[in-house]
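Here it is, the structure, as structure tokens.
A single protein chain has been removed from this complex, and every other one stays in its place.
For reference, chains read A, B and C in written order, and residue numbers begin at 1 within each chain.
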Amino acid sequence: MLSIRLYFLQRLSALIMAPLVILHLGVMIYAIQGGLSSEEILGRTQGSLFWAVVYGLFVASVSVHGAIGLRSIAYEWGRIRGFSLSLLSWGFCLLTFFLGGRAVYAVVFA
Amino acid sequence: MGDRSNSIRVKVSRGDDRGRHFDEFDVPALESQTVLDVVTWIQRNADPSLSYRFACRVGMCGSCAMTVNGKPRWTCRTHVSKVLQGDTLTIEPLRNLPVVKDLATDMSEFFDKWTSAESRFVPTKTREDAIEIVQPATKERIEADAAIECINCGVCYASCDAVELNPDYLGPAALNRAWTLQNDVRDGGKNSRLRAVTGEGGCQNCHSQQGCVQHCPNTLNPTRSIAGLKRLATRAVFKREL
Amino acid sequence: MRAKPHRNHPLWYAYVVHRISGLSLAAFIPLHLYVLGLALERRGELDQLLVWTEIPVVKAAEFGLVFLLAVHLFGGLRLMALEMFQWRDNQKTFAAAAASAAFLLASLFLLRSF
Partner (left out) sequence: MSVQTTDTDILILGSGGAGLLAALHAYKSNPELEITIAVKGLMGKCGCTRMVQGGYNVALSSSDSVERHFMDTIAGGKWLPNQKLAWKLCETAVERVRELENEIGCFFDREPDGTLHHKAFAGQTADRTVHKGDLTGIEIINRLMEQVLARPIRKLEEHRALALIPSADGVGISGVLLVDMRSGAMKLVRAKAVLLATGAGPTMYKYYTPSGEKSMDGLSMALRAGLPLRDMEMVQFHPTGLLAGKDTRMTGTVLEEGLRGAGGELHNGAGERFMFKYDDRGERATRDIVSRGIYAEMRAGNTTPNGGVHISMSHLGPDNVREKFKGMVKRCADCGFDLAAGKVEVVPTAHYLMGGVVCNTDTETSLKGLFVAGEDAGGIHGANRLGGNGVANSTVFGGVAGEAMAGYAATAELLEPNSVVLEREIERALMPFNLEGENVNVHALREELMDIMWEHVGVMRDRIGLTRGLERVENLKSRLLAGNIGVENRVFNLTWHDWLNLYNLIEISLVITRAALARENSRGAHFREDFPEPGSLDESYFTQVELQETGLEVEQIPVEFNIIKPGESLIEDYTETAPKVQRRPDTVGA
């Protein structure tokens, strides 16, 4: 169900995400004071290459990481096997990557 | 257990995978009494058709493992007072293995997986050669020793969700043994074994639940061994060897 | 909820928490990204959604999400440390520490949001 390469990718993506998520959570805690607004969010991110890289990397990692994680769970808890299993993980991966890509584009470039 | 009443209510799982039910027995409580003794008492005095398995009766052969009040245990070395809940004892066959009859399981798949993990020594020398010098203080020897005293009782195998849910998963005992061999400086099968333990049912399927550590009667630590294999595997993937 | 006896030990609970948090994140994150993506076309709608974040129930839900993310993060780091470094015997302590850290972080988030 989980090849050693998938295992490796899951750990690698987790390692990439860890500092990004810490950063993100930090900023959120800092920024949430007094409520969030799109202005505020976009003010911080718009046109920033730094945030583009941060969120870009996160999106790439989470789509891989989540897909592999779901694969394990679907196999073990959902008893899903074979083609359906691959469909599910690829589906999650592509969908997340697409939605994430769009979001990064929106908050940084648009 | 100061005021234990003088008899124990014992619920015993009967039958096989085609159908199972519980039978209840009242067994006299004794001062020196293991769970295996309780089962034996029932077979000798109450129901001669009860089936179970044991051999050494002192924790060396790993034949007598059963589920006692929900937990996998070696029964020959589990004193009743340690597991009694109120005055009842529920005894079932080991989980995650097919049942032959009553309390005896078919352990074939456990050993088949042991074999497919290539958990056996691959010689680099022959009986004509002198015995290899291996200093006991070396890191490898210490690591191998830490995991070597497994009695293949299957208790860890029964306690693991990954085993239960993933039919390919080799399981803690086989992987634990593989790890001792990866640390055995005399062994010549490391590359091939690393492939075997990173295949379809390999070490990566372990979620570090550590039920195996929790329940291993010999206080071995398969999680630690499996982590060691994962480390070797990660390194090999990095080096593009896997 | 009490697990079956053979599962009733802290590290099994840690495993379930990690799994449930991962599963929830996998459900929430695409949603989250979708919402952010709205910023592209319909800035107003994003703001409308953000107004929601002022409602206490939603705040509690946010607390939950941050907790899930944090607990998965720290738990994941614990697992990877276990896999990558020399074995340490105090696994239960690490798991407890990861859960506490996640709880602290999420609480901080909650407090700051008022």
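In the analysis below, contacts are C-beta pairs under 8 Å (C-beta built on N, C-alpha and C of every residue); 3 or more make two chains touch, one makes a residue touch a chain.
Note that the structure is predicted; figures quoted are calculated from it, not measured.
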Original post:
Which displayed chains make contact with the chain that has been left out?
Top reply: B
Subject >> Among B:Glu109, B:Glu164, B:Asp187 or B:Glu200, the residue in touch with the chain that has been omitted >> reply: B:Asp187
Original post:
If the hidden chain were put back, which of B:Ile8, B:Met66, B:Ala144 or B:Leu170 would touch it?
Top reply: B:Ala144
Subject >> Residue of B:Arg57, B:Lys190 or B:Arg231 touching the missing chain in the full complex >> reply: B:Arg57
Subject >> subunit B, residues in touch with the chain not shown (by the definition above) >> reply: 30-34, 36-37, 40-41, 43-45, 48-63, 76-79, 81-82, 100-102, 104, 107, 111, 114-115, 118-121, 123, 125-137, 141, 144-145, 148-152, 177, 181, 184, 186-187
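Rule of thumb we're sticking to: only the chains that are shown with their structure count from here on.
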Original post:
What whole-Å value do you get for the distance between subunit A and subunit B if each is reduced to the mean of its CA atoms?
Top reply: 39
**OP:** Would you kindly tell me how far, in whole Å, the mean C-alpha position of subunit C lies from that of subunit A?
**Re:** 14
Original post:
When the centre of a chain is set as the mean of its C-alpha atoms, what distance in Å lies between subunit B and subunit C?
Top reply: 34
Original post:
Taking each residue of subunit A in turn, which ones touch at least two of the other chains?
Top reply: 11
Subject >> Touching two or more other chains - residues of subunit C >> reply: 19, 83
Subject >> Contacting residues of subunit C [partner subunit A, same complex] >> reply: 19, 22-23, 25-26, 29-30, 33-34, 36-40, 43, 46-47, 50, 53-54, 66, 69-70, 73, 76-77, 80, 83, 105, 108-109, 112-113
Original post:
In their complex, what parts of subunit A are in touch with subunit B?
Top reply: 1-8, 11, 72, 75-77
Subject >> Residue ranges of subunit B touching subunit A (in the complex, touch as defined) >> reply: 161-162, 165-166, 168, 198-200, 202, 204-205, 207, 230, 233-234, 237, 242
